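Right after this comes chain A.
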Amino acid sequence: MRIVMKMGTLLSVKNLKTQFYSSGRTIRALDGVSFDIEEGGAFGLVGETGCGKSVTALSILRLIPYPPGKIVEGEILFRGRNLLALTEDEMRSIRGKEISMIFQEPMTSLNPVFRIGDQMMEVIMFHQGLMRTQAFEKAAEMLDRVNIPDAKRVMMQFPHQLSGGMRQRVMIAMELSCHPFLLIADEPTTALDVTIQAQILRLIKEIKKELHTSILLITHDLGVIAEMCDRVAVMYAGSIVEQASVEEIFEDPKHPYTQGLWGAIPRIDQEKEALAVISGTVPDLSQPPPGCKFHPRCSYRFDPCDRMIPPLSQTSHGHLVSCYLYEGGKNLE
Partner candidate 1 sequence: MNESKEFKTSQTADVWRRLKRNRAAIVGGIIVLLFVFIAILAPLISPYPPNEGDLAKRLKPPSREHLLGTDPLGRDLLSRVIYGARISLQIQVIAVMIALVIGTLLGMVGGYYGGKLDHLIMRLMDILLAFPGIFLAISIIAVLGPGLTNLMLAAGIYSIPQFARIVRGSVLSLKEKEFIEAARAVGENDFNILFRYLLPNSIAPIIIQTTLRMATVLLTASGLSFLGLGVQPPTAEWGAMLSTARAYLITAPHVATVPGLAIMLVVMGFNLFGDGLRDSLDPRLRD
Partner candidate 2 sequence: MLIPVLIGVSLVSFSLLHMVPGDPAVLLAGEDANPDFIKALRKEYGLDKPLYMQYFQFISHVVQVDFGISIRNREPVIKLLKERFLFTVQLSFLSILIAAFIGLIAGVISSTRQYSIFDNLSMVGALFGISMPIFWFGLLLMLVFSVHLRWFPAGGKGTIVHLILPAIALGAASSAVIARMTRASMLEVIRQDYIRTARANGLREFIVIYKHALKNAMIPVITVFGLEFGYMLGGAVLTETVFSLPGVGRLMVEGIFQRDYPVVQGSMLLVATTFVVVNLLTDIAYAFFDPKIRYE
């Protein structure tokens, strides 16, 4: 059964719910996450540690280990298919080939006992069925593209012989070697030096243009979002609280949490005594507060906030908020 998707939409996540089970408790890591990524788009997922950004990424590729985790509800539509309905075999031909992922820790993401070339060629040969020599050329070519000097020599080296920045480039090369439609980047620069960060981000941007790859960028760094993305979703405690284009979300943040996040950024052009801090702490996901999960920390809370989860409202074109303050806008539920 072919699923009809909106024109130009590459990935459509609908009401994704992922849970983890540990010592008798059920942790609702993702509580109904929905968003779309356009073809050629760069979508950013931002939020503090523990809000569920990485779980979202892993859920898309169905890499959530069971036990202790499980995707319990939702649909992930990708190029006409619901990923959650595929067999494991079918998923394997998507992983690394149609959807690729790079992780936060380049230092440990490569297998220390295999040479760089062997690791890259393995993926290429597996997905593209190339002969060894062809795969070698392809791998060297990708390393070139990510600006690794002396690519053929690097292919013969082991991961521990390369620096962190180099390893991340290798990861990018490896994950893009099969020209995926979507690249998921989970905090790709967090573990790197600031100078290297800029290089890597620039590299991702270039390759995105060259290979027409869409990007799902996961980060807690708002500067990275501003630099790289065209659309952003803000996550809090397993739900998306606000979603908009990058310009709108910076100029006109609507959700109190988003406003709080922005207020906590130190700015050179403003004189402030202290950074604005959002009081309170992130809720326990096995026992979330009733209603809107942010309400205990929200200075605007009023009656319905602590009873029911606010529906997703659209305030302007493409700008979605889950907050009773804006319920007057077009209700999308």
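The working rule: a residue touches a chain if its C-beta (ideal position, glycine included) is under 8 Å from a C-beta of that chain, and two chains touch if they have at least 3 such contacts; residues count from 1.
The candidate set was assembled so that all candidates are chains of the complex that A comes from, given by their letters.
Just so you know, these numbers come straight off a predicted model, no measurement behind them.
Participant: Given that all of 1 or 2 sit in the same complex as chain A, name the one that actually touches it.
Facilitator: Considering all copies, chain A is touched by candidate 2.
Participant: Help me check something: in the complex, which residues belonging to chain A touch candidate 2?
Facilitator: On the chain A side, the touching residues are 61, 63, 91-97, 100-101, 103, 105, 108-114, 122-123, 126-127, 157-158, 160-161, 171, 174-175.
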